[in-house]
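Here the complex is missing a single protein chain, while all its other protein chains stay put.
Per-chain residue numbering starts at 1, and chain names A, B, C and D are given in the order in which the chains are listed.
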C-alpha cells in the first residue's frame, strides 16, 4: 500500500531517506508531498487524500484538530529544532551585536507572521529586546530556504534559520544559537488523518517514524527527536 | 540531461500532459470569449472582461485557493461536477490542467482578441454577400485570418502552463506522480539544501521543452502569416 | 474596505507604484523588442524570442532566484549598476518593480508584437514616400496604429505586476514599507489560520484597483480603435 | 419589377434620400463622386442599414425598416463586385473564385468556372494570392468571384474602372451576355460610354438625391442633366435599323427622322443603339446646302438649359426620340432657338453604342 504523507518542506531530506528505509524494510512505500505547512493543512481541510500530516508548527495542526480532521489519538510531537543566527562570514557574534553589525544591511528571516521559522525568530528577537530596532532591517522570505539563500549569496550578511538548514548549507556559518527559552518550543507534530485512505499503512509509517532508525536519520540532520510519550 | 530520475521524468511527462490538455481544452472557450469581447456590444461585457483578467491580477496562490474552495471535493462546483459527471479535479492531474488553463486564460484570450480586432470587417462582409452564414464566415474567413493570433495565444498559454506553480501547488498540492509538475518538482528541489543543481537541471529541461514549443509554433505562425500576406 | 490597516495601505500604494513603474519603464523596451521580433530578419532572433518567453516558462521562484543572482548587490549586473549608476535593486521597491517588469515582459511584448504584425506595411510605405524617415514613420504611422495593442500589452503587464508574488519575494523578499506588495500581504494572511478573511479583503482591494485599471484602459483602447476605424 | 429601393440616411454631414425602381436588365447608377452610389448599393446588399428604407427584389422584401425586416446579406443572394476588390488575402485566386459556389442553392444557375476564368483572362493567376496581383487583375477576380456565387441579382460598383480599354472591350460583351441570360444587374459607373452601352435604365444620383430615373435613352437626352455627364461625354442615344453598307465602307442606318452613316459595319436589318455626343451636334435653322453626304436630321427644339458659364444644352425632339446638342448661349440667341422651333442637327460623328438590340430581351 502507498501512504500519502503531507509534510513540511523543511523535512524533505530526512523524510526521503526514512521512506526509502521503510520501503526497503517493509515493501510498503510512502509518497511524500512537500509544501508549506499552511498550504498542506488547507488542502487537507479541503479534502486532500493525505494519510499523514507532519507540520512545522503546532498552529496548523491545532486548526485541523479543531476541525476534527485528525484521527483520534494519533497526534504526537515528533521532532524539535533549534533556532540559529547565521552569517555569510565566519566568526561568532551575539544577537545583541546585530543592530551595530547590520548597519544598513538586512537580516534574512522567514515571513515573521506566516513562516514558522520567522515566527520563532521574531519571538526570540522580541525576547531579547531587539525586535523594535531590527524590524525595519528584516528581509522576510516565503520559506526558510529562501532566507538561507539570501545569506548564502551574501545579499544579506545575517539570517535566522533552523539549525537543520544551517547545517546543510556550506556557504553559511552559525554565529550564535538562540536560547531555547527565548521562543516558544519548536516542535513538529505529526498525526494520521481521520479520513486516511490507507489508515493501517499510515499507522505503520507513523510508528516507523518513531523507530531508532528514523531517529538516527533525524538526528543526523540536526533535529532533536522528541521521545514518544 | 539524461540523469533524469524516474520521478523527474514523471514530472516532465505530467507537465507536458497538463499543459497540452490545458491549452487544447481552453482553446475553444478562449476563442469564444475573445470573439464576444472583441465583437460583442452588450452592457455587461465589462464584467466578463474583468473576470477573464482576474487570474492575472490575483496572486497565483489566491487563485489556487479559490480553485481549491470551489473545485475541491468539498467545494460547491467540485461536488456538483463529481456527482453529475464523475469529473474530479481535486488532487488529480486534471486539477493541475484546470489551474494551468485558468492561469493561462487571460493571456490566450488577449492574444486572440487582438487578432480578431485586427480583422478587416469588410472581408467578412464580402464573404456574407457570397452567401456565407455567420458561422461560415467565421470558419472560412475570420478564423484563417486570426490564426497567427490563435497560435500566439495558445503558445502563451502553453508556456504559462509549463511554468505555472503557485496556483497549481495550492489547488492540487505536490504529490509525486500525480500532481507534481515540473515547477513543483523544481520548487521541491529548491527546498533541499544543495538542491540548486537539481532545480537548475529541471529548469533547463523545462526551458528546452517550452522554448522548442514556442519556436515551433512561431515558425508555423510565420508561415501562416506569410501565406496570408500572399507571396 | 475602510478597515485597511496602515501597513495594508502602505502595501497597496507600494503595489501601485511598483506596477506603475514596472509598466512605464518596460514599455519602451517592450516596444523595441516587439518591433525587432515582428520585423527583424536576423538569424539569431529566435534566441531573443526564447529569452523573452523565459519568465513565463520558468516557475516564478526560479526567475526570482536568477534575478537575485544577477541583480543582487553581489551579482555581476547588480554590482555594476550600483557602481556605475548607484542603482540598487536588492531589498528595494525598485527591485520589486524590476521583478514585476520581467514577469510581465512576455505578455507585454506579445500583445505589441501581434499589433505590429497587423499593421499594413503599405501604409508605412506611403508615409516613407511622403518623406518620413523610418523613425518618423514609426512615430506618426506605426505607433498610432498599434496603440490598442500597446495599451493591451501595458494592461496585461500592469495586471500581472499587481499579482506577481513568487519572483518578487524571492528577489527582494518582504520588507514592510519597502518591498511588501499587496500579494505578499495576501500570502502572509493566507498562511495564518483564520487569515482567509484578511486575505479575501486584500485580494478584493487588489482586484478592484487592477480591474479598474483594466477597464479604463479598455475604454481608452476602444476609443482609439474607433478613431482608427474612422467614424 | 426586379428591384425597388428606397432609403433615407443621415451620415451627419451627408444625407441620402433616394428611391427608385429598376425593371429587368441593367440599371446603371450614375452620379458624381460622393453622391451616394456606394451607399445605395450597400443598402441593397444588406451591408448598410439605413435610418429608414425598403428594398424589394423580385418580389421578396429584403429590407423594410418600418416592418423591422432586414435579411442578412448571406440570405439575399445578391452578388456584389465591390469598388475595392476585397479579395480574401488568405485564399489563392481559385479559392477566392469558388468561395461562393458552395453556398449557392442547388438549383441556382450561373456561368461555369472555366467560362468565367477564360472570359476574364485570369487562367494564369489561379494559384496566386491576391497580394501578388496587379490592380486590374484584382478587379477581374472580384468580378469572377461574385458571378460564381450564382446570385439572382448582381451589384457592380465601378467594376471596370481599373481596366484598360481592350480588356474592358472584352468584358463588356460578357456582362451583356449575363444580362441577356436574365441576370438583373445594378451597375455603378462613371463612364457614359459604358452606361450608353449597357444600361436599359439609368438612375442619376446627385448629392444624395435622385436627379433622374428612367429609360436610359430618355435620361441621357435630358438637357438638365447634361452637366452631370460632363461636357465632353453628354449625348443622347438613338435607335436605328441597319439599311446596308455602302461601297465606301460606311454603313447606312435608318433612324426615326432620317438616314445616318456610321463607320462600323453591321449586318443589314439588325437594330442598333447609336450614341451622339452633344458636342458633335451642330444646329442649323435651314438644312445646310452642299453637305449632302453628311448626317443631317430634322427635329424640333423641345428644351433648352443654360448653365452659369456660356454653355447651352438643347434637346431636339425627333418623333419618339430625342438628341442633345451643346452650343454657346450666344449661338442659341443668334439662331433664335426656342422650344417649338424646327431646326436641323448636323452630326459630326456617330458611334454605335450597342449593336445587339435586335437580340435583347426587350
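In this section, contacts are C-beta pairs under 8 Å (C-beta built on N, C-alpha and C of every residue); 3 or more make two chains touch, one makes a residue touch a chain.
This structure is a prediction, so every number in the text was calculated from the model and none was measured.
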Answer for the absent chain's shown contacts is C, D
Filtering D:54, D:90, D:140 or D:273 for touch with the omitted chain leaves D:140
Please identify which residue in D:15, D:132 or D:341 touches the non-displayed chain.
D:132
Of D:8, D:115, D:167 or D:215, the residue in touch with the unshown chain:
D:167
Hey, which of D:23, D:72 or D:230 is the one touching the hidden chain?
D:230
In chain D, positions touching the absent partner
11, 13, 31-34, 37-38, 83-84, 124, 128, 132-137, 139-140, 157-158, 161-169, 190-192, 227-233, 248-250, 263-265, 279-280, 282, 284, 288, 290-294, 327-328, 331, 348-349, 351
Interface residues of chain C (partner: the chain not displayed)
122-123, 125-134, 136-137, 140-141, 144-145, 227-231
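As a working rule, only the chains that are shown with their structure count from here on.
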With centres defined as the mean C-alpha position, give me the chain A-chain B separation in Å.
35
Whole-Å gap between the CA centroids of chain B and chain C
20
Touching two or more other chains in chain A are residues 42
Where does chain C touch two or more other chains at once, residue-wise?
61, 65, 166, 187, 190
